[in-house]
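Missing here: one protein chain of the complex. Every other protein chain is in place.
Take a look at chain A:
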């Protein structure tokens, strides 16, 4: 069984998100006055060939902490789907 991990990596709230700020200003300039704020993150899809959902979840946490996010400034979350 294979799983697809749909991973989101976002900057922590305390970190200035300059990309998000640029988009936020652009939206306001376009006249969307009700837009409060915009933040930009990364979306990463990884396929994991494991039979067991728990094993896939363990690997996913590991790769998120080791490579896909930097815990000093980013948070991550993911959903596992059967491929």
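Here, contacts are C-beta pairs under 8 Å (C-beta built on N, C-alpha and C of every residue); 3 or more make two chains touch, one makes a residue touch a chain; residues count from 1.
Convention: contacts and distances are computed from a predicted model.
The complex includes a chain that is not drawn, and of the options "Intracellular sulfur oxidation protein DsrO", "Sugar ABC transporter substrate-binding protein", "Phosphoribosylformylglycinamidine synthase subunit PurQ" or "3-isopropylmalate dehydratase large subunit" the UniProt name matching it is "Phosphoribosylformylglycinamidine synthase subunit PurQ". What chain A contributes to its contact with the hidden chain is residues 11, 15-16, 18-19, 21-22, 42, 67-68, 70, 72-73.
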